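With one protein chain removed, the remaining protein chains of the complex are shown where they sit.
Let's look at subunit A:
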């Protein structure tokens, strides 16, 4: 009888499910491949609401532009405006060459980097938009360019890198 005794935990036993642990681990969703998210809201109408609005800040000074972007983000949080995304565009490096042609030709180099941060906002009512613009304009630091524009497909696509091999294969297929 001792050999026949089956100690397999049955469902009515209180020890059912002892030894399970997967429910304790964090859930891992399957990885998505591409995100083709493009959403736009209604613009015209009596209830005037802008769709996605991009606030782009450009400057040569990295810390300044980052802090300003953080300030704008926090301001929108405070004013309960929904911020979709807040991202950075790739930096552009410019080499400045001075050609002095007095006597000996000298070439002085300077390397300038241009940084850009974008804060994307949604749900801006048109009565509030000019006030927000004025607040941001008056708290603009020196050396930072501000640009507010509506979000378009081109803006979205400028963030993505083009894949030349994929495009070649697609062209061959079709």
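The rule we apply is simple: a contact is a pair of C-beta atoms (placed from the backbone, for glycine too) under 8 Å apart; a residue touches a chain by one contact, two chains touch by 3 or more; residues count from 1.
Just so it is clear, contacts and distances are computed from a predicted model.
**Student:** Since a chain is absent, check the UniProt entry for it and pick the matching name: "Large ribosomal subunit protein mL46", "Transcription initiation factor TFIID subunit 6", "RT30 protein" or "Response regulatory domain-containing protein".
**Tutor:** In UniProt, the chain excluded from the picture bears the name "Large ribosomal subunit protein mL46".
**Student:** Among A:79, A:135 or A:169, single out the residue that touches the unshown chain.
**Tutor:** The missing chain is touched by A:135.
**Student:** Of the residues A:12, A:93, A:127 or A:162, which one touches the chain left out of the display?
**Tutor:** The one listed residue touching the chain not shown is A:127.
**Student:** Suppose we count only contacts with the excluded chain; which residues of subunit A make the list?
**Tutor:** Missing-chain contacts on subunit A: residues 126-127, 129-130, 133-135, 137-138, 141-142.
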